[in-house]
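The complex is shown incomplete by one protein chain, all other protein chains being positioned as in the whole.
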Amino acid sequence: MRILIANANTTAAITDACATVARQAAAPTTIIIAGTPTFGPAVISTRVENAIASHALLSMLAEHAGRVEAVVLAVSHDTALEAARQLMPCPVLGMTEAGCLTACMVGGRFGILTLGQVAAYEDLVARHGLSARCATVRGVAATPLDALRDPDGVAAMVLAEARTMAERCDAIVLAGAALAGMDRHLQDDCPVPLLDGIACAVKMLEGLVGLGLPKPRAGSYAAPSGRASMGLSPALDAMLRGG
Amino acid sequence: MRILIANANTTAAITDACATVARQAAAPTTIIIAGTPTFGPAVISTRVENAIASHALLSMLAEHAGRVEAVVLAVSHDTALEAARQLMPCPVLGMTEAGCLTACMVGGRFGILTLGQVAAYEDLVARHGLSARCATVRGVAATPLDALRDPDGVAAMVLAEARTMAERCDAIVLAGAALAGMDRHLQDDCPVPLLDGIACAVKMLEGLVGLGLPKPRAGSYAAPSGRASMGLSPALDAMLRGG
Amino acid sequence: MRILIANANTTAAITDACATVARQAAAPTTIIIAGTPTFGPAVISTRVENAIASHALLSMLAEHAGRVEAVVLAVSHDTALEAARQLMPCPVLGMTEAGCLTACMVGGRFGILTLGQVAAYEDLVARHGLSARCATVRGVAATPLDALRDPDGVAAMVLAEARTMAERCDAIVLAGAALAGMDRHLQDDCPVPLLDGIACAVKMLEGLVGLGLPKPRAGSYAAPSGRASMGLSPALDAMLRGG
Amino acid sequence: MRILIANANTTAAITDACATVARQAAAPTTIIIAGTPTFGPAVISTRVENAIASHALLSMLAEHAGRVEAVVLAVSHDTALEAARQLMPCPVLGMTEAGCLTACMVGGRFGILTLGQVAAYEDLVARHGLSARCATVRGVAATPLDALRDPDGVAAMVLAEARTMAERCDAIVLAGAALAGMDRHLQDDCPVPLLDGIACAVKMLEGLVGLGLPKPRAGSYAAPSGRASMGLSPALDAMLRGG
Amino acid sequence: MRILIANANTTAAITDACATVARQAAAPTTIIIAGTPTFGPAVISTRVENAIASHALLSMLAEHAGRVEAVVLAVSHDTALEAARQLMPCPVLGMTEAGCLTACMVGGRFGILTLGQVAAYEDLVARHGLSARCATVRGVAATPLDALRDPDGVAAMVLAEARTMAERCDAIVLAGAALAGMDRHLQDDCPVPLLDGIACAVKMLEGLVGLGLPKPRAGSYAAPSGRASMGLSPALDAMLRGG
Partner (left out) sequence: MRILIANANTTAAITDACATVARQAAAPTTIIIAGTPTFGPAVISTRVENAIASHALLSMLAEHAGRVEAVVLAVSHDTALEAARQLMPCPVLGMTEAGCLTACMVGGRFGILTLGQVAAYEDLVARHGLSARCATVRGVAATPLDALRDPDGVAAMVLAEARTMAERCDAIVLAGAALAGMDRHLQDDCPVPLLDGIACAVKMLEGLVGLGLPKPRAGSYAAPSGRASMGLSPALDAMLRGG
């Protein structure tokens, strides 16, 4: 089974880091393929960048359609998730979506823990209709740059916050590329499961592919067909035209 | 005051039709400017097209930034509304958003009436946090093409549905370009107000500009700054870099 | 265009203060008319007073029906808003309602900032169906009397609270007569827009009047007709009888 | 124990009918006292009338304060419930509120069944925060006048609707004076309990009085004190001044 | 009238304590009968114990069916409430349910105050569909054992928390056997009503019995009939078979 780890920004190093986490989680027979957009923001941290990256991501996905059995959106904002799910002939999961749904399977209420601002993740949980299951979204007062410069210091801050969250949360989703891999590092000292979205998405997709569900032929997730456009990549234009 | 009527698809005829409605609603001192993206879908009717059009719309808006005092998103899906609001230094309203908020001002519960599928508008009302005010979303079983071929027949269908909705709705928002101008045509025979989103947006924006509110300098609607990207239009790239 | 600034308490000085704010916000061609009830509470700060003032407000409105093109309820509890909207043949907005809906147009989540207790405003936001858009309601620990005695001190407290709220709110509605005009005073030091409900209501009403929407002829906002009563003012009694 | 049956309209015949139902439900040691406002609408069926009646009701209640141990608001809109609860030194229940809370005690989801329009009751359930427990609000297509002219015919319509509602509702609250007493008449033919709001309120108040709970001394239900007003009845004015 | 105080754990001392509170609340003509399960957990403080106790409770209830006029579930988790309500031919109230519904009758928003963890009570309020009325659930950092060893110390902690909660809550439900009777002890020093669930349930049930509502004959609360089982107590088996 080939699973595409689809980054939505143009920074290949982040794609690689996500692919590494994915390979650690994947079954032996799963092949992890990494994809990076060829245009758009270097990193997504604003609403504008997220909107632009939607197009970049879909263009990249169109190149892989039919050549992979599943897609992980390796971007913690689950950028263009619904559109990607419609576009692709195979299952697609967002990494934060996968973390949240996995959290639903292991307990009652989950929390999301990130670096910095929390509003985008609160919006994301609401967009996924999971607000009733989310006890809190917390942001540690540190930047991704801080995490590079002082990984131990930031890890200590994350752990302290996670332990406080554990009083109200049965599982904690770590959100944002800067926290990738931290679940393994901190799990022993945290009394509730720490979830990495990429790992969750890989395992859930292996299960979804195994179910062999058909692509919807009706509704807003059926593949587009007969749609005209201009200025798009040939692959994306072809998928809109369908056939 | 210059208000940009920003279409999100590439069909200039639709832009022109929206601009005409806007001019009819605008104050004498308001100048309506029309904008059409240079790439993207010809018409937006799928999730994929909507996601692609977000980029196309923002690229076009970047060309107008600083040259208009307000922006109407002339696309009934309120495509990229939140990103456009962050990007632009001036007020931005989506046409359906404006219709819904205006409806809140004239009664208790509103309805949305469109041609065809309703799911996208139900999602949109939820995204705007207005579900508690929306009594129903109804779709008349006709296509935009039907509306062109048999305008009177479709108008009769719309009126019949609107009159039924009036039993539960204090105002009705007409959604979709195919219903543009129909509010005036049918209002006399409908017992509750029929709202055209473009007209509502123009009037609310004239008021918003009059309030002279500042652009947020904090939070997720503050202008992007210092953001790197590749492959974007010079104007959009410059706005991401800020300064 | 004549807009009635309708106070719901009997203190003419508060009416005048509200009318002054309204005139500063109004277009040159808008005429601001002030109305004060002839009976009822001097100030509304309890549930009992608010219920009594509903009658007093409607009695006063009945005197103006047909003589103004729009009404602002110049009372931060939006007293009798739904009834006033039904009674009057013209658009009616509550000042806090207008502040909240305007806040929806400028960002994602808004906050409400007042002096003292917050429960009434939390109830009001829920009554307007806008809880999903309201991040928080905060009350500064000061009374209106404090604001008169030490305006600079209270303004400093309001600003400090507003700056804290700006971490979660894209716009802040200042609620309560004691904060009237404070938006202009404090805006430069606050990173998100501060909204004055009276000013917002005036601008939105100028837009609403411009839309020329009809009065509903069906539903619970259609004008009363054929309703018998006793002991009411002649004008109010006449409007209940209709005709 | 004296329980005041407080009508909110000026029609004494309706007060009497409600008092009769109350007496049938009351314990032998409970004394039912009936109160009718001296001004306001003859019948409450619009938003305007409901707002006016709030004042009339509170004026009447003030005459009884300290002379009764409990109050039933004998008006299906629960007019001015929160204000009456604050004003009076004793427990106050609205008849529809009491019906809904009693329904919560006998099953999972309840329905409300009335004559005519349902929007006001949907709003009322939301105001009481009980929407999650209310499966449906249904209105039989008949007027109170129809119920007088053809009681058997209307009763048959009510029964048919109730039986349909019983497929989704574990209990049904009959709302509106025109349905008073119908619960007894129809219960044998309906598979789920039919609730009369007046009867429910009387029994719940007998229990509440027995609990001997104190009047709140803090928050928005503490008695008003030191509040100035003009033009109100001496009794109401005195209660606002407190002391 | 005979009311069964049905404990769900096997500790008779707790049953007795609850029965004592019930007798203090009951009308002179009400007879309080106490019931204790013959198997199951000694005390319920985990999800597993609560699920096991459901069976134990229903087995005990079956012994009393037809011999009591009402049942109080004397367990703050309202264990097996819905099933007990279906099983028994008479009204059944949970003690926390009764406290919450009584709180709804005396104010706008209530709080729940307990010892230790709050998650179970937040879930319980949601299960009862009353989240919109519940301002907060708070847990004092003390165990039931602490309350036995240092009753004055724990009472002081409870009072301090209750006074803080009174800033947001119009009534406070005391949850958990360890707080039984504390409402009387602390009420004078707390500005809003403190509610004991057992007492509330007794008074509401006296009222419910007085209403004489029939047992539902349809829906999920109608008595079971024709249901086969194995290994259950003869009384419970008989009730499942019905007839």
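When the chains are written out, they are named A, B, C, D and E in that same order, and each has its own residue count from 1.
Everything that follows uses one rule, which is that a contact is a pair of C-beta atoms (placed from the backbone, for glycine too) under 8 Å apart; a residue touches a chain by one contact, two chains touch by 3 or more.
Everything quoted here is computed from the prediction, not taken from an experiment.
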Report summary line: Only these shown chains touch the missing one, namely A, B, D, E
Report task. Among A:Ala12, A:Ala27 or A:Met230, single out the residue that touches the unshown chain. Result -> A:Ala27
Report summary line: Considering the complete complex, of B:Asp123, B:Asp146, B:Glu167 or B:Asp237, the missing chain is touched by B:Asp123
Query raised in the report: Among A:Glu49, A:Glu69, A:Glu122 or A:Asp170, which residue is in touch with the absent chain?
Result: A:Asp170
Requested in this report: Please give every residue of chain A in contact with the chain that is not shown.
Outcome: 25, 27, 82, 85, 91, 93, 97-98, 101-102, 104-108, 128-133, 166-167, 169-171, 187, 191-193, 195, 199-200, 203-204, 206-208, 210-211, 213-214, 216-222
Report task. May I ask you to list the residues on chain E that touch the chain which is not drawn? Result -> 10, 38-43, 45-52, 54-56, 58, 80, 82-83, 85-87, 117, 119-120, 127, 219-221, 224, 227-232, 236, 239-240
Report summary line: Those residues of chain B that touch the unshown chain are 119, 123, 126
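Simple rule for what comes next: only the chains that are shown with their structure count from here on.
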Query - Neighbouring chains common to chain B and chain D, by label - result: C
Query raised in the report: Taking contacts as defined above, which has more of them, C-E or C-D?
Result: C-D
**Report entry** Interface numbering overlap (same over half, different under half) for chain B and chain C
**Finding:** same
Query raised in the report: If you average the Cα atoms of chain A and of chain B to get two centres, how far apart are those centres in Å?
Result: 30
Query raised in the report: Where the CA atoms of chain A average out and where those of chain E average out, how many Å apart are those spots?
Result: 44
Query raised in the report: Can you list the residues of chain D that touch 2 or more other chains?
Result: 82, 85, 119, 219-221
Query raised in the report: What is the shape of the graph in which nodes denote protein chains and edges denote touching chain pairs (line, ring, star, complete, other)?
Result: other
**Report entry** Chain pairs that touch, as defined at the top of this document
**Finding:** A-B, A-C, A-E, B-C, B-D, C-D, C-E, D-E
